[in-house]
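Missing here: one protein chain of the complex. Every other protein chain is in place.
Up next is chain A:
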Amino acid sequence: MGIQIGKKTYTNRVKSGIEDPFMRQAVSSAQERLKDGRIQSEKGLGNWEEWRSLGEEIRRHTLDNLDYYLEQLSEQVEKRGGNVFFARTADEANHYINRIIQEKNGKKVVKAKSMVTEEIGLNDVLEKEGVEVVETDLGEWILQLDDDPPSHIVAPALHKDRERIREVFADKKGYLGTNHPEELTQFAREQLRKDFLSADIGITGCNFAVAESGTITLVTNEGNGRLTTSLPDTHIAVMGMERIVPTWEELDILVSLLTRAAVGQKLTSYITSITGTRLKGEIDGPSEFHLVIVDNGRSNILGTEFQSALHCIRCAACINVCPVYRHIGGHAYGSIYPGPIGAVITPLLDGYEDHHELPYASSLCAACTEACPVKIPLHELLIRHREIIVEKEDQAPISEKIIMNSFAKWASTPAAYKLSTKIARPLLKPWSKEEKVTNGPGPLKGWTDSRDFPTPSKQSFRSWYKTRQKGSD
């Protein structure tokens, strides 16, 4: 699949999102719950700002010395009997993983949730080679059965309701039960347990690698990460090259920030740290371990003004506060990385050409920057993207060009300006509600579909200024 999902244009994707009432309701209530959970758990610490500063300092130091820490990591993995493959591109990573599986004559792969394997499109490559790939995270499994891309980093099947999930299970797996989440989940447990026991290969992502000991750590709730790393005889972990910490002490901080910022948990049910292959006398755990470290465009961000985007720990806190995501949903971004962080990194990883609208999928309200547990200045990076798009790439959306050109003409003609500021309010009255334009006409429609537009003030600035001057006379 790769980082880009679907071929529909941005406008059409936004339209499908806005016209899907279940999705919008689901997204807004999910945002509320995830956001409230995060805020509660931040408050519980009392000094969240200090935690954020520490997180930011750790991430900055690690990225500034990335070559050193990656070398140390690879040495340590090798010491513990593992193999390390450095992949510059998605193709190199996929090719290596496929080769390992073919050499082992592997038939079935169980996978724990991993964004980077989505990014490189690993499943498609393996399936073409005749390998059965089973996603074992409940949300990912639902999406795999329904052949649908994820719409949120942490809760990938957020856009589906229980009835749709029941239908998918019934159609694809012969499920006969009700649409109760407990019953659906129990069914998934029984089905997937068989897959865990029969798989030859386990593939996981990596939330954080620990350089000092060659350890990879998985942060999960369902237990599928543990099963994937305990039962199959071969474990392949795939990590984005920036997902690394110097030592166990920093692992503590970043895991604590991640679980609180993502879901408001102090820790998730399972934090699983795997170091190399199983040791002598151990029965479970893999006898063969491979770590694939993926660049795939990340190094182009290093040393640029966007470097802090690589500090991201994939918690989705920015997504959960974004008013634009709330209206258009995850699929509208056309990237497996949605929301503010997706709008920042997708053009960096995959180029402006297919993604030049994304930096505009933001109201620049800065809620994302405020929510980020490692203090990435997300809205500032979005502004920087826009500047680059306008200045260098000449790819600003056409609507913006027309509006800007007309604005220039109109604003430079005093009579026209004066008249329109006077009549704007009565003119927009039919579309106004409580000082907000919610369903604007003509050119405003594009704007008000995904956000509200403030109604023009009762008094224009110029007439207010005139009165004020008179008053002070």
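We take it that contacts are C-beta pairs under 8 Å (C-beta built on N, C-alpha and C of every residue); 3 or more make two chains touch, one makes a residue touch a chain; residues count from 1.
Rule of thumb we're sticking to: contacts and distances are computed from a predicted model.
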Identity of the absent chain, which is to be given by its UniProt protein name, from "ABC transporter ATP-binding protein", "Repeat protein (TIGR03806 family)", "Lactate utilization protein C" or "RNA polymerase sigma-E factor": "Lactate utilization protein C"
Sole residue of A:Trp51, A:Tyr175, A:Tyr337 or A:Tyr360 that reaches the chain not shown, by the stated touch rule: A:Trp51
Touching residue (missing chain; options A:Asn207, A:Thr229 or A:Ser335): A:Thr229
Hidden-chain contact residue, picked from the options A:Thr268, A:Ser308, A:Ser335 or A:Thr369: A:Thr268
Touch list for chain A against the chain that is not drawn: 26, 29-30, 33-34, 45, 47, 50-51, 53-54, 57-58, 61, 64-71, 74-75, 78, 80, 83-88, 92, 96, 136-139, 142, 155-158, 161-162, 165, 181-182, 184-186, 188-189, 192-193, 196-197, 212-213, 215, 221-224, 226-227, 229-231, 241, 246-249, 251-253, 255-256, 263, 265-285, 293, 295, 299-300, 302-303
